[in-house]
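Yeah, one chain of the complex is gone here, protein chain that is, but the others are all in their spots.
To keep things simple, chains are lettered A and B as they appear, and every chain counts its residues starting from 1.
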Amino acid sequence: MTHQVLGVVGSYPLLVALWLLPLAGAVICWALGPQLRTLAGWLASGLVGASFILAVLCWHDGTQSAAGTVGANQPLFSWMTGFDFGLLLDPLSLLWTFIITGVGFLIVFYSIGYMRGDPAFARFFAYMSFFVFAMLTLVLSDNFVGLLVGWGLVGLASYFLIGFWFDRPAAVAAARKAFVINVVGDVGVMFAIFVIIANVHSSGFGDTFAAAGTLGPGVILTICIALFIGAAAKSAQVPLHTWLPDAMEGPTPVSALIHAATMVTAGVYLIARCAPLWNASHEAQLVVGTIGGLTALLGAILGTAQWDIKRILAYSTMSQIGYMIMGVGTGAYEAGIAQFFTHAFFKAQLFLGAGLVIHALSDEQDIRRMGGLWKKMPFAFWVMLTGVLSISGVPGFSGFFSKDEVIYGALQHGHPWLDGIGIVTAGITAYYMFRLLFVTFLGEYRGEAPVHVGGPGAWIMNVPVAILVVPSVAIGGALLFGGDASPWAHFFAPLFAAQAHLAAAQTPAPAISENFTSVIVVIVVAIGFIIAWQRYATAAARRDAVQRLRREAETMPAVLTNLFYFDAAIDAIFVRPAQAWGLFFGRVFDPRVIDGAVGEIVLIARGLGTLVRSFQTGLLRAYALILVFGAACFIAYYAVAGAAH
Amino acid sequence: MSVPIGDYVTLASVMFFIGVIGVIVRRNPLIMLMSVELMFNAANLLLIAYARLWLQNVGHIFAFIVITVAAAEAAIGLAIVVTTFRPEKYVDVDDIAALHG
Partner (left out) sequence: MPLVLVSILLPLVAAALLLFLPRGDRALSRLLGTAVAAITFATVLAGGTADWSLHWLSRPFVSAFHFGATPISFWIALLLTLCTACAIAAARVERLRDFVALLLALEGTMLGLFLSRDLLVFALFWDLMLVPVFFALVGWGEHPATAWRYFIYNFAGGLTLLLATAAFGVIYGTTDVIGLPGVALAGGWAPWIFAGFAFAFLVKTPVWPLHTWMPPTYADLPSPMTSVVAGVQSKAGLYGFLAIATAMMPGVLYRHAAPLIVLALISLVYGALVALVQNDVKRIVAYSSLSHLGLIVLAIAIGNRLALEGALVYIIAHGLFSAVLFLVLGYVEEREETRALPRLGGLGWRNPRLSGALCIAALAALGLPGLAGFAGELLILIGVYQNGYVWPAIVALVAIVLASAYMLRLYQGIMNGPQRTDLPVRADLTWIEGLAVAPLLAALVLLGVYPKPLLDNAAITTVQSGPLP
């Protein structure tokens, strides 16, 4: 079989540079951290920013097309046949690269203000730069092994950053949990690689996708499910989602960059990247789409029951990624990716806005001890408001367009129940996001911590947030409006258009038009908003906020406070039995059974020794007698034998 | 003119059994050593007798080896007897069982 690669093979020094610059930043910040002091932050954000500029300069390389393939491919090195490594920049990875380096730059810049005065300031920026490098490795790799390397390294960066304040036991435990669950995902991707190499004899995307048509349906399904285990762990899909809320133990910029905008969407990237495989397996699409929809709904429901501002955002992230997975899983790739794109902006903005609040309240995160902040922090209020409007899907904001596409995409590809789940989830989303906004910013201030706003260097945190507001409000309308004629569809046409036409030909056009679903979504969102308003924003609610919130916390159903018992179930099914077996093997089996058996052998040997020893009397005449007796036996034997002869 | 081989065999057997009985029944190590010597010489006698009968020189050579070994054995045996005799001024092999297992 001839070796096939995606993209136009050539030499692209800018691509290599944009990939390696963040690594250089990480190494410098790590090695020279104590000497650099605050310069580390400027250096790291500068290098990530430079990476973004290089990505823009690579636009032409990434979108070029020749000989039926799109993008740029820079070969790097090879381990052996079938293990060739290279960088691939095509529209899909270009989009991710823009978000990773662009939004990444804003968040790293913001961190200079947020992490000011932290004793491990430089270490933070080393980790952040390392994360950007790892994430770029993931999305730029042109083969599964390279993707897996990036996959593991982003998990590591996430581990380091969740456990950044490693004197806090909760952060340490959360970091370990996140890492172990992510290794479950890594192992899933590894298994997919086994199947791919055993069947295709190459780990390259090009070879694999070219062979996708020749593999049996069982093989494709195995590969897809194994890959999806990886995607589910990384993108916090049910039931591997439990690490994401705990991951909020990390500093807020980390939550914004890794656990909202980029890393957790790696699963979406993986599925979109492997579209040729998913297209070949309807069962896999069904499984992935269903789990995506389930996650969207479950995350939204859990989001209504949280009091920690970051955990609410975490569950909303989980829910929004559920939308994305539902989109790419059902075959509506452009819609799922669009949801990733707008989500990166508005969720980063929400997290950074929450960071402004948390920072001002000296690390207070419980919204019951907030309230009335819109007067004290008007900037944060407006930031959060636009973010909430966008995520809720209010018409005109970016979130509206992408969410609409996903919901309608599910219908278009023949999954009406997923369409229903999407609509219900949109309503719940509006409810809990407005709940967050109202409880945090309206009424009277209920906390004890003094509110610090402004101060020198506040602009470092405010400017990136202000910049993020623009795309989170407007980019959806600018790029996504217009259906198949939109710039978005045009951009991704080379990757997904053929598949879209095929799917359209196979599935009958839905009876309901896109505009009609949009109207339904808007009505449901409005219902969610009204309920939130009734419960938290009316004059009476604002007056009795303290009592009402306490009552709400006390009457919350146990199934919600226990988060649907996922943690307890994982603990009971996997963690405790493993520990019990380990204790049994280590404390009982090794010393008692194995060493016991060895002890039996020793006892037998000792008994034999005692028997033989009893002949050794030390008496010379006894030996002589035995000798004579033995000789007599010999003589007798030969005498008898000779006689018989 | 020559002594028949049967006489040699008879003599050697008698010597050998005297030696065996001496080793088993006597408790004085000196006498036991002499009895062992008697057994060696019984064997030597047979070696020489058969060597003559079959006109083979190998028997002579073996006899010399046996004499050498007997001398060495006697030297070591006497040395052991003397060292055990020295502290006690008395020696009985049944009292020497330091090598029991």
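Keep this in mind: contacts are C-beta pairs under 8 Å (C-beta built on N, C-alpha and C of every residue); 3 or more make two chains touch, one makes a residue touch a chain.
What you see is a predicted model, and the numbers here were worked out from it, not measured in a lab.
Visitor: Taking the complete complex into account, which shown chains does the hidden chain touch?
Guide: Counting the whole assembly, the omitted chain is in touch with A.
Visitor: Pick from A:152, A:204 or A:399: which residue touches the chain that isn't shown?
Guide: Within the whole complex, the residue contacting the unshown chain is A:152.
Visitor: Which residue, A:167, A:363 or A:554, contacts the hidden chain when the whole complex is considered?
Guide: Spelled out, the listed residue whose C-beta touches the missing chain is A:167.
Visitor: Looking at A:79, A:417 or A:459, which residue reaches the missing chain?
Guide: For the chain that is not drawn, the touching residue is A:79.
Visitor: Contacts of chain A with the missing chain: which residues?
Guide: 77-80, 145, 148-153, 156, 159, 163, 166-169, 172, 175-176, 179-180, 183-184, 186-187, 190-191, 193-195, 197-198, 578-579, 581-583, 585-586, 590-591, 594-595, 597-598
FYI, only the chains that are shown with their structure count from here on.
Visitor: Distance between chain A and chain B based on Cα centroids, please, to the nearest Å.
Guide: Comparing mean C-alpha positions, chain B is 93 Å from chain A.
Visitor: So in the complex, the part of chain B that touches chain A is made up of which residues?
Guide: Contact set of chain B toward chain A: 20, 23-24, 27, 29, 32, 93-94, 96-101.
Visitor: Using the touch definition up top, name the residues of chain A that touch chain B in the complex.
Guide: 612-621, 624-625, 628
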